[in-house]
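Only a single protein chain was left out; the remaining protein chains are all shown in position.
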Amino acid sequence: MMDRRTFLHTLGLLTGGSALSACTPGKDRRHLVSALVPPEDGVVPGQSVWHATTCTECPAGCGMQVRLREGRPVKAEGVPGHPVSGGGLCVRGQASLWRLYDPRRLRGPQVRDGGALRAATWDDALSRVASALAEARGAGRTGAYLSGRTTGALAALLAESAPALGLEWLPRFEPFSHAAIRRANGLLFGAPEVPRLDAARPDVLLTVGADLLETFVSPVGLAAQVVAGPAGRRWWHAEPHCSLTGANADRRLVLRAGSEPWLLAWLLARVAPSARRPLPPAVVAAMPRPSIAATAEATGVAVDALEALGAALAAAKEPLVVAGAIATAAEGGLAVAGLAALLQWTLGATGRTVDLARGEGYGDVGSLLDLRALGERLERGQVGVLFVARANPVRHAPAAWRLAGKLAGATLRVGLGDLMDETLREMDVVLPLSHPLETWEELAPRRGLRELLRPAAAPLGDTRAEGDVLLELRRRAGETVAPSYQERLMAGWRARYDDAALRAYSAAGWAEEPVSGPPVGLDAGAAAELLRGVRLSPPKPGLVLVLAPSIRSFDGRSRALQLLEEVPDPLTTVTYGPWISVAPGDARRLGVADGDELRVTLGGWSAELPAKLQPGLAEGVFVVQRDVLPSFPGGMDPATGEAICALPGPGLERTGRGGRMPYLSGSPSQQGRGLIPEPIHRKETAKRASLYPEHPHPEHRWTMAIDVSRCIGCGACAASCYVENDVPVTGAREHRLGREMSWLRIEPFYDAAGGVDFLPILCQQCHAAPCEPVCPVYAAYHNPEGLNVQVYNRCIGTRYCSNNCPYKVRRFNWFDPVREAPLDLLHNPDLSARGRGIMEKCTFCVQRITAARDRAKDEGRAVRDGEVVPACAQSCPTTAIVFGDLNDAGSRIAALVKAPGSWRVFEELGTEPSVHYHRGGGEGER
Amino acid sequence: MTRLEFDGREEFLARLRALVEAGTPPERIRLQMPFEVAEAAEILGERPGAVRFFALAGALAGFGTGLALTIYSVVSFPLRVGGKPIVSLPPFLLIGYLLTILFGSLGAFAGFLLLARMPSPRGLAADAELADRFVIVVEGEEGR
Amino acid sequence: MTRGGVGGGRLLVALAGAAGGFALLELAGVADGRGALIVAVSLLASVAQGTVAAAAASDLTGARWIGSVRKDLLVGARLQPLLALLFLLLWPRLGLYPWAAEPGEWLNRPFFLARNVALLGAVALLARLYADRALRGDPATKPFAVAYLFAFFVSQTLVGFDWFMSLAYPWVSSMFAFYFPVEAFYVGVAVAGLLFLARGRGGGLGARGAAAARDVGLLLFGFSVLWGGLFFAQFLLLWYGNLPEEVSFITERLADGRTRALMPTFIAACWAIPFFGLLPEGAKRRPGVVAAVSVSVLLGILAERLLLVLPGTPVGGAVLTAELALVAGAWILARPRADEPGGADAAAAAGGGK
Amino acid sequence: MKAPGPTLAAKAGGLAIAGWVAAWLLALGALAAWRGAVPLAPAQPIAFPHVVHAGRLGLQCTFCHVNAPRSPEATVPPLSTCMTCHETIALDRPEVQKLRGYVARGEPVTWTRVHTLPDWVRFTHKRHVRAGVDCSACHGGVAQMARVTRVRPLTMGWCIGCHRTRGAPTDCTTCHV
Partner (left out) sequence: MTGTRVGSEVERDVLGAIRRPGWRWLLGLAVSGLLAVLLHVLWGALIVRGLGLTGLNNPVGWAVLITNFVFWVGIAHSGTLISAVLFLFRARFRTSFNRSAEAMTVFAILVAGMFPLIHLGRVWVFYFLLPYPIERLIWPNFRSPLPWDVFAVTTYLIVSVVFFYVGMIPDLALARRHLPGLRGRIYAVLSLGWQGTGEQWRHYARLYLFLAAFATPLVASVHSIVSWDFAVSIVPGWHTTIFAPYFVAGAILSGTAMVLTLSIPMRRWLGLEAHMPIDHYEGIAKILLFTSLLVGYTYVVEQGLSLYGPSPFERDQYAFRAFGPYRGLFWLMVVCNAILPLTLFLRRARRSLPWLFVLGILVNVGMWTERFVLIVASLSHDFDPYAWGTYSPTRYEIGITAGSFGLFFLFFLLFSRLLPVIAITESKQALADRAGEEGTP
């Protein structure tokens, strides 16, 4: 048993702590400060520390490492080889730092007196809660504790604290509860769980509705797996609208909304006979057998497409069918989930690529059914003190339920959260929670995985960890409990780990434990029962409004973060504000153009949204991202408790209002300009005519290769770039004027067939850059390492370079970039600040190149291949971006550039870019 | 010392021609004219002035300066732009050309001031006379 | 329409002879003659159209220098009908053009031939109309001069775009629209410079002659600057943009030994020699110098035309010389007799406007 | 004929032109002023005599400025470093008493920078110290200074000059962005 100090040191508390005692004031150039005591050992002012921790922007629990400078987190990145994420970090993960520094974060407790919430001290707030709890206990009214998905140490604490405080810990509330899937698996296999998928192995993959790349269970990990699929892998995706996942599938089947059961039922009947795991007779007997014609009719999918799909699945060595999200969030969602589960079973996926034993640990998550139950109990006045933590039920409950009103039924309403939202607004006591980067925590996002969270910054406001709140309440209730949540956690670890194990845990930020689950077996009776329950009714004709999840804000919890609005939606390039995606055909019919406002009505519910044309969309389908709606218009599927997200028969009419709308793409098509040459062939490899002499790159020649087949357009790279390079975030007004500042953008190009290609465009670091010679002051020039350098302090702002850049990747500071405190603390000290009138752009994260060279010099060696990783490449969940030194013949980049089919954009202009694009070929290990 | 004044150009020229043919040494003849009369100079057989040499010198100096400046600037701090050679003559010639013209014109102007003795204190004097008519002044012995 | 004073016979002989000679050279299958025709005809076009253009322009601006040689310059008008004829001979040669393989709306054999012949014909006609009036000393010359100049400009533009630029399809340089007319004008003035020498020998130079010669010298000098400017402007933009498609035009010519040699030659002949040769005051006054410069200019233009044609297309030296000889011969034959009207006096009447 | 015109015209004209020119001169003057320099030898909260410590006592620079060889920022020492000696030494000196006052109050000392570079210059002490550049190359003979004074121009031209003579990199990215 090690002594306390080494113990803490192992956990990095001291380095963390040193970060907390911010030593040198970052940007003050006028003064120097002599602190009283030197910083703890291991900390050198002016040099950064990396902390392994965990991302909490969604329940997936991807690994995240945070870079600390002068005691503040300045960058978040993925943890290579992490079991959940595989090493990437999504756009929301990047934005989690914006949550930390968000100016609108709750800085202190608030208590309602009279009508309004007003600031209060923790003591006031807590004593008020404590007394309310006491009263309730006296009156024999049990309270309720409603929280978002909670795992690991906090779950344990809650489980023990709730009863102690006379509270019932309700099933967790998650808008994306995957209830149907869990229900189906419960019925069929006795395992009410969201299975852990392995999307890397299948050679034939069919996803029905499940948006693997956006919000489904663990998007980053699944994305990494999907792109890593075996050669010749075919991936079908079936859905009524056009999601990012659909756009990236090898083939997208446009399914009439509500016809999913048909497709799956037909497939089951098609593959069951020849399946490697035959179904029991009873099941076979109960199996619905729609004709292919009827199926085609109902689903709107062509017969030959069905044939091809069926044949492929039947013939596949490693087939996988996944249904979820939109597909199960509908009437008959249970049937869809059940059929899918049976397909998984009979195709032999269950137990191989579908792991129920080591599931995603959603067992304790409830559904809208539980929320409705709560509502009823509240109405009946059976609830004492109501806690709502890290959840926004008011926002996500069907609008028709009027949940907000019902909350009044509780004796006291206590909300815990970090940003004011529809639910907290209804509370009597609002307790501000510390950001996960300000507290100690341990999560278990899936069975058998523990993840460490540790403080990276001193709390910016008067906030507390949820655990500390609970402990304090129990203390006030007269219990003797751990002095602090941190102590409690550490006690746990000290008990669990020895020195070495703890070191490993602390270094990695996660630890896996063996999980033994019983091999699942199919309950034939239940299966037959379920199949008999399948109703194959023809889907309702007419328009349909699809409430899609959003890759940028998940279920809406990340919507408050401005960075996520600055980064465009991958498919429409809309940045700020809500919109409704309209198919070009419908647009013509309705006579709307981009930005014209539409009034959408569903029964009594209505909303006004600007329209945005989306070429990939099927006519009659309108898409709204559910998190942008003021309230949830859909209903609930009583069978599963899933929210219904495909709503038939919306009313649509022009309001006559409209105007310029903040979206970034000037054209959805390539206009036949071959940015992505099709078919891809190396265009004329012979040296291009030039009047200039070759110029040497003696030491390095930095080069980037981007695999467009791996790029899924998720925008993680762009977000990462924003944070790494302090790219100004300018807001809706500037975006409407066409003044976005992103150094790296992903251009979606639709082809005639509605397919989408994603082309990441950043500064191409041309070797004969048109932007350089026109700069009158050498602010732009070509350095010996092949970088197209922009010297900000030399720039006088003629904007000539931008005019002459064929890729239009240069960004001009139209105003002084301002960041409202405390966001101004999120600043990369390795970069010089750019004021108004300065042109800025990507330089392959030159600060990282410099840092790597510095490191190499200290260690007296050359820079290694793969040592320099630009922010974009680091975050890319699918490792589509490879960066390196072309002079190093052995490097990966050298191989990729030589690979056949590698091309450069606008090669015919002779700009000789350093960014090479290719489709496939590169194997994406980090 | 005789002073003859004329209103018209033609009679002025006629008289001048007559004077010269009569053998009056040109260097003894001083003229004043309200505007330029090229023939007068011809009659007096004067060579075109030396202004052109100033112009030429200025022009050459300008071209030299232009090339020197541009080439020195890139050699002293070589920076590669757009793959262009460090010493890119085409643009530099342009600078040379412009300075040729600038220095040439200034040279010519300076030359003029020098040769025409301007600014001339005599001319600046309050009572300085300015020809609003043609004047021939023959210095030395009485003209007939 | 009058015979324009000239013994129609001699003119007919000249035209027929030249046409026949060309036809013989081109059609009687002298194998390697392929590029020569374009060069020769384009030169003839510049000479014949340029001289008349020079005359017309000087009539419009009322410049005096033209007087003594005006009549000789207008000979160009008589030779112009030849152009349309000779151009027809290009029909079998159109295979030279890269676009001939896959023709477009603008670049296809019939239209190509049709528009050029038609235009050459039109210019010839206008030239005739103008020349007759000019020689007659008709006071109403100016409208025809203007009309001719306009047609001349368009025609020379087509010479640039169609005859030469499309040899390097899809290479484009819009500058040709100014470059070729200016060159033709340059050629016209150069011819005038030569004529002065000839006249000078014949004692035709009047009292005004010296001054006129100086004016021609000045004009040549001015044109050398203008030409140099246009050339530099074009080169600078290609060099600066360095677009592979554009600079390939230059790199090809740098790669080919013959054309590489021609480059300095024609730049020197069209710019350096005239510029520095005529810079000194006195030089402009000496008909000899002026004539020498004129020759250099004509040779320079010839060199440049070769440069434009050569890399893609072989040019038979013998054929070219022969054809140039024919052009020269035709000119000599078409020259007016001294007693024909249209001398200086008429010029004074027609020209000399404000 | 003595019309008021000419004088009026002249006045108006003179005013307009003079005003225009004046505006430009003012603008340029303001610009020059705005680029004004920082003081060469500012007063410090504690008159720390380098001449005593670095000079007479002969302490190495890195004895106190420990981070110079290992970090971009040399940093000034924490007060605890001073107190290692001044717990016992020279307690009677007024400046030392000031120092002890700060420590007693638990208040950090805020010095005024003498050698400061603009935000857009990325200077790293580590590389320069490890390359064997003597501190005095940029800071002058601090060991002889009672009050630290900036004796080097610290302009880009000055840096480049040294970089050239020492064959150090002169690529812009060495110090900028």
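Order as written gives the chain letters A, B, C and D; numbering starts at 1 within each chain.
What we mean here is this: contacts are C-beta pairs under 8 Å (C-beta built on N, C-alpha and C of every residue); 3 or more make two chains touch, one makes a residue touch a chain.
As the structure is a computational prediction, the values presented were derived from the model and not from experiment.
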Listed by label, the shown chains touching the absent chain are A, B, C, D
Which listed residue (A:G232, A:G659, A:P776 or A:G860) would be found touching the missing chain in the intact complex? A:P776
Looking beyond the chains shown, say which of A:P80, A:G190, A:P806 or A:G866 touches the absent one. A:P806
Taking the full complex into account, what residues of chain C touch the chain not shown? 61, 106, 150, 153, 157, 161, 169-170, 172-175, 177-178, 225-226, 229-230, 233-234, 236-238, 240-241, 243, 245, 354
Given the full complex, what residues of chain B touch the hidden partner chain? 7-10, 29-38, 40-41, 44, 46, 48-49, 51-52, 55, 69-70, 73-74, 76-77, 79, 81-82, 84, 88, 91-92, 94-95, 97-99, 101-102, 104-106, 108-109, 111-113, 115-126, 128-133
Taking the full complex into account, what residues of chain A touch the chain not shown? 664-667, 669-673, 675, 734, 737-740, 745, 747, 749, 761, 770, 773-778, 794-800, 802-804, 806-808, 810-816, 835-839, 906, 908-909
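Simple rule for what comes next: only the chains that are shown with their structure count from here on.
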Sort out for me whether A-C or B-C is joined by the greater number of C-beta contact pairs. A-C
Separation of the C-alpha centres, chain C versus chain D, in whole Å, is 71
Out of chain D, which residues touch more than one other chain, so two or more? none
Residues within chain C bordering two or more other chains: 239-240, 242
In the complex, go through chain C and note every residue touching chain B. 232, 235-236, 239-240, 242, 281
Going by the contact rule at the top, pick out the chain A residues touching chain C in the complex. 688-692, 768, 773, 908-910
Per the contact definition, I'd like the list of chain C residues that touch chain A in the complex. 238-240, 242-245, 247-248, 250-252
